[in-house]
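All protein chains but one are shown in place.
Letters A, B, C, D and E name the chains as they come in the text, with residue numbers starting at 1 for each one.
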Amino acid sequence: MPTVHVQLFKGRTADQKRAAAAAITEAVVATLGGNAATVDVIFHDIERHDWATGGKLWSDQPPAPPTPAAP
Amino acid sequence: MPTVHVQLFKGRTADQKRAAAAAITEAVVATLGGNAATVDVIFHDIERHDWATGGKLWSDQPPAPPTPAAP
Amino acid sequence: MPTVHVQLFKGRTADQKRAAAAAITEAVVATLGGNAATVDVIFHDIERHDWATGGKLWSDQPPAPPTPAAP
Amino acid sequence: MPTVHVQLFKGRTADQKRAAAAAITEAVVATLGGNAATVDVIFHDIERHDWATGGKLWSDQPPAPPTPAAP
Amino acid sequence: MPTVHVQLFKGRTADQKRAAAAAITEAVVATLGGNAATVDVIFHDIERHDWATGGKLWSDQPPAPPTPAAP
Partner (left out) sequence: MPTVHVQLFKGRTADQKRAAAAAITEAVVATLGGNAATVDVIFHDIERHDWATGGKLWSDQPPAPPTPAAP
């Protein structure tokens, strides 16, 4: 039954979200039980000028160096 | 940077949430990139009498048959 | 497909939530279309000491006079 | 006092949302009590490529057959 | 650790959000304690046709008279 909301910076591709939805659903079912068919995953794109950490918008911060995808 | 909110029925054990937090974080980093240290996962327990599907509270519905955990 | 989250003061009875879930689901289907079976309604109880309006917690405000239920 | 958040697929018309806001507010007041003037309804449009069920984005699923509006 | 979500009408400038993020973060740390670096503030723009009060969309209501900024 779980519903999963993912708040993330805008800019991911449809392929990334497609893979994330599948992987998160699998992770949820493997650890919390239940039926994959009842798991919802909803992505909420957030602009960098709408997210601040430490009181400073991310659009005002230098971009982080690229991070290689986990294996 | 992603923040993940999981709405689920109350009743999972701390061990299940511990495993879910690790597995979801791994799934997020593997598919969306970024640094695991910046991923937050927040669980929101929902009582069965606070969640309705099809207009009917789950506390009024017969429990679903148990589902084996995914491999 | 709609999912409806209702944030409300703690204290409603199970019967009130049961009726609200049914009535909201009916309102959603009648106006937005879709299948009632796919509508979720989730209630989030909020304590009066966790909700402020005008910078003042509701637990610090005198209770509003009772309101008759709508017809 | 209730605040109602409706997460739904993008694409409903302004007229549908106008009717939904009125009908949901009426349903809330009729069942939970309170004053209609204090009920907020907020719609959150979700793209089909941002909502997955069963690990699969809705943009990757064949559209459901049309459902007649409820009476 | 607090995360702050601000739901507001669309239309504020980047400068307003920049100032709000800084001021809210300062308010949170001053009153709740913690480290400013761990406070997140996320803005969620809502269109006037997606927010109803009293069952009526704000896009259907005459605009409120301008309010002078607080000192």
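In this text, contacts are C-beta pairs under 8 Å (C-beta built on N, C-alpha and C of every residue); 3 or more make two chains touch, one makes a residue touch a chain.
What you are looking at is a predicted structure, and each value in this text was computed from that prediction instead of being measured.
Visitor: Which subunit E residues touch the hidden chain?
Guide: Answer for subunit E: residues 1-9, 12, 16-17, 19-20, 23-24, 26-36, 51, 58, 64, 67, 69-71 touch the chain left out.
Visitor: Name every residue on subunit B in touch with the hidden partner chain.
Guide: Touching the chain left out of view, subunit B contributes residues 14, 17-18, 21-22, 24-26, 36-45.
Visitor: Quickly run down the residues of subunit C that touch the omitted chain.
Guide: Here the touching residues of subunit C are 7, 46, 49-57, 59-60.
Rule of thumb we're sticking to: only the chains that are shown with their structure count from here on.
Visitor: Suppose chain centres are the mean of their C-alpha atoms. Which chain sits farthest from subunit C?
Guide: Of all chains, A has its centre farthest from that of subunit C.
Visitor: Check the residue numbers that subunit A and subunit D use where they touch, and answer same if over half are used by both copies, otherwise different.
Guide: different
Visitor: Find the geometric centre of each of subunit B and subunit C from their Cα atoms only, then give the gap between the two centres in Å, rounded to an integer.
Guide: The mean C-alpha positions of subunit B and subunit C differ by 23 Å.
Visitor: Between subunit A and subunit C, tell me the centre distance in angstrom, where each centre is the average of that chain's C-alpha atoms.
Guide: The separation of the two C-alpha centroids amounts to 28 Å.
Visitor: For subunit D, which residues are shared contacts with two or more other chains?
Guide: In subunit D, residues 7, 24, 26, 36, 51 touch at least two other chains, as defined above.
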